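These notes concern the structure reproduced below.
Here we show just some of the chains, and they stay where they sit in the whole.
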Amino acid sequence: MTRIGVVTFPGSLDDRDAARAVRLAGGEPVALWHGDDDLHGVDAVVLPGGFSYGDYLRCGAIARFAPVMSTLVDAARGGLPVLGICNGFQILCETHLLPGALTRNDSLHFICRDQRLRIESTDSAWTADYQVGDEIVIPLKNGEGGFVADESTLDALEGEGRVVARYLEVNPNGSRRDIAGIRNERGNVVGLMPHPEHAVELLTGPSADGLPFFTSILRSLVGAA
Amino acid sequence: MARVVVDVMLKPEILDPQGRAVQGALGRLGLDGVTDVRQGKHFVIDIDGDLEGERHDLMHRLADELLSNPVIESYEMRVLADGEEAS
Amino acid sequence: MTDTVAHAQGSPEQTQPFSELGLKPDEYERIREILDRRPTSAELAMYSVMWSEHCSYKSSKVHLRQFGDKKPETDVLLVGIGENAGVVDIGDGWAVTFKVESHNHPSYVEPYQGAATGVGGIVRDILSMGARPVAVMDPLRFGPLDAADTRRVLPGVVAGIGGYGNCLGLPNIGGEVVFDESYLGNPLVNALCIGAMRHEDIHLASAKGVGNLVVLYGARTGGDGIGGVSVLASETFSEGGPTKRPSVQVGDPFMEKLLIEATLEVLQAGLVEGIQDLGGAGISCATSELASNGEGGMHVWLDRVPLRDASLSPEEILMSESQERMCAIVTPANLDAFLVLCRKWDVEAVVMGEVNASGRLTVDWHGERIVDVPPRTVAHEGPVYERPYARPDWQDALQADGPDDLPRPTSPADLRATLLAMVAAPNLASKSWVTSQYDRYVLGNTVLAQPEDSGMVRIDEVTGRGVAVSTDCNGRFAKLDPYEGARLALAESYRNVAATGAVPLAVTNCLNFGSPEDPSVMWQFAEATRGLADGCLELGIPVTGGNVSFYNQTGGNAILPTPVVGVLGVIDDVDRRTPMAWGPDGELIYVLGDTRDEFAGSEWAHHVHGHLGGRPPALDLARERLLAEVLVAGSRDGMLTAAHDVSDGGVAQTVVEMALRAGVGARCWVPDGLTPFSFLFSESASRAVVVVARSEELRFTEMCQARGLPAHRVGVVDSGLGADAGFAPGTQVLQVGDLFTVSLDELRQAHEGTIPAALSA
């Protein structure tokens, strides 16, 4: 079975949810610990949401230096699929695996809402099961989710089709160009502000629209094997 | 034009979880001997005209009541001379 | 110089600042009798803080006894009143614990930190029962929405609750936001936490086993909140700004998150004999309660306590209310394993003491004995007051001043305008400005959250077993009649739980009142407590715990008596919960229960006329119980598409909320025998609006008839009314008889606009 690692940092919150989503998609979640620099042979990794180290300094700033991250950064550069959700996205930007940064919401409030998104790129390990233009509704919950980057970086992201998802209807946090998620050049690393792992069951989520993120990775890994 | 710099810090007796988190991280990243870290806010305010007399007093009051929370924080305010750097 | 026991023995005449510490002369005398000498300053600190109103319940105890004396026959109570929180059996080997606590005064002084540490405190209470915290709720009360101080307090409180709860990873699944003049200067910040565990994992706060170790773990002890318990809880605010108040505690939710994970791991590993959180009164409370509940003896080396501020005196260390600390009783054999797990989570832990059979709590400071007391006298045998109480002389006049003469809208245009004004009233308006700052999704088990009638979380992911919790209180009803007001609060909370399809099981409460030294307030308290105890007996659900907050008043003006009631219910499969949004076209809308002309204490009288007087709505708890049975049966047998309780604002408010939640309109009509005004806005108790598929109608109405519950068909869900009513095709509208039509867009704007408009400036 495909093994997907879920990293727990001190202060990670959505790690159990990410593991549940992996399981519901048909994969085997593997708990990874921030202090352990061994990835235990997993096929892909999810960096879950939360407030790593309290996020007191800057979201993801301290988690970036955890032992597991140095191994993970090398592996990701070598092609290991990595999905960073919310705090995970922030960590990926802090490590410079993804460009840009996430800043304080322009409303200055934490916001939790059911957010409509458009999938903009299926050219990634985590979005292959969507169609470009799919509209999905998944939870968004963050206090520092405003994606920023300089104009040339934004142009490059758009020009190279590396915007993975965009906010529709409401831009909840002031993200530049309504960007909700991006990927790296190779497509193995994806960062996403909203939470697909909270939209995998109708009972507990606003939809099950988030599940394809997890089925995508399982399928792409099986295809690659 | 005047440039005002206000630094707002938690009072010394108040727990500063942010500072503690930074202290821990500095140690883990190899900086030994850090005995204390406090994290506060740094405001740089540009104002047209001079900041004198009543306006200066008002700015002080706003630094005390708006920029800081006097229940748990204290502030220091400096008015920079023209051209002086803000830090 | 350290004031040692030996020194105290040798200096009996030394004067001590007992009154500055909030002790009365006779209380101080009692301490001297207990000890047969003057207390040391450390002992004085301990007694003063533990005998404060907040910790000893000295004014409320004689009344709270009724919750035990009148406890209904029940087999669901695994742990009752007296522990950190009660524990309820929800079946399949699962136990749930829940409790609500106040953090009112600190939240007025420093809204963000006061509210944040309120959440932190109640979460540790739940954790100390051995449970994993699974959700929080926050019943809140503020002064008028447009008051300047509300704009200071409310955003800070909300940010603090969110900031702490979100960072802990606990979904916020409900609460209340109520505005009333009386809360200006006395906001109420109550916080509720729910935790779940297997039966065998229940832990108690007792220091059992001679030779076992007392481990203090979590944050370092600092100077925060020293004397906070006694000073904050026993002194009424005088006039003057918040800056003069005592110092504030700052919460560190990240530390609390680590504390939760570390605690759950040491509990899971079987390394804990007894456990206690450190809240009010800090180490004084934890050590005396643990010792008193266990073998009766404990020795503490106070100098081993890790400090944030090295200059703290032993008295201050004993009283400090630094947050994010816990205390565990651990056998010597398990100590190493315990410390390893703490280290894994970066949580500092020290052995601070040892359990013994001395019958004494002794504390040493650098080799000198500074405390030597019988722990029961500190923890459990504090003073008990029979405070005088008397029905206030204004009560009769208040009840005589009914709402019958208030001008009522009768024309269709006025009724329509009243509806729009009511759904936009601060107390009835959408609270999503508040609740959207709370994470309701984390942990992945939230089935219902705001604005549903109850929060509902799944406890067992395999079977779908879950719990629903609601908190409620209409303080205006309680002011008109505290006895009935408390029963009405209970009834409303009970109804909200049943509306989601869960079976109500147990009760917690937070009794927020003015000064107990005022006989009128004490009467309100006595009546409310009696009403709640009687109501629980009648409904057959026990009180499992709660909290009392006195001194919520400014000068002579007390808050509305506010007995906030939380009811917990169980549902065997959360998949069958009944939501409040109605379903597709053609489904039928029923009002269950009787609507009478009852407007005393109503939101209409309050909002439109600023009037409060008369007698609150009549309440028949047998009827309330019947309504709940029908709501639960309707859910179990799949007859109900949607349900929503009727309370503040009446049927109109209920129907509008259901329509807005669904985004689908409806046609309603006024049942025979009622004026449109009464039908729309009366606040008669024991009612709900339910929605039934046509295929279920006969079965449902027959059930209601067989059980004797009135069911009135008052409408039908209809998404196609817009065009006929002159709106653009597809527009969703609510049509009320041939009186008026209003679009959901207009209703939504009115309903959702109020709070953002007031707070965004």
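As written, the chains take the letters A, B and C, and residue 1 is the first residue of each chain.
Note that a residue touches a chain if its C-beta (ideal position, glycine included) is under 8 Å from a C-beta of that chain, and two chains touch if they have at least 3 such contacts.
Small disclaimer: the values here were computed from a predicted structure and weren't measured.
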Query = Copy numbers per chain label across the whole complex?
reply = A x1, B x2, C x1
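Quick note on the criterion: only the chains that are shown with their structure count from here on.
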Key: Between the pairs A-C and B-C, the one where more C-beta pairs touch   = A-C
Inquiry  = Taking the mean of the CA coordinates per chain, how far is chain B from chain C in Å?
reply    = 37
Note = chain B touches at least 2 other chains through residues 17, 21, 24
Request  = Any chance you could list the residues of chain A touching two or more other chains?
outcome  = 53-54, 56
Task = Going by the contact rule at the top, pick out the chain A residues touching chain B in the complex.
result = 53-54, 56-57, 61-62, 65
Query = In their complex, what parts of chain A are in touch with chain C?
reply = 10-11, 13-14, 16-17, 20, 49-51, 53-56, 109-113, 139, 141, 143, 195, 197-198, 201, 203-205
Key: Complex contact set, residues of chain C against chain A   = 159, 162-163, 166-169, 252-255, 257-258, 345-346, 435-447, 458, 461, 574-575
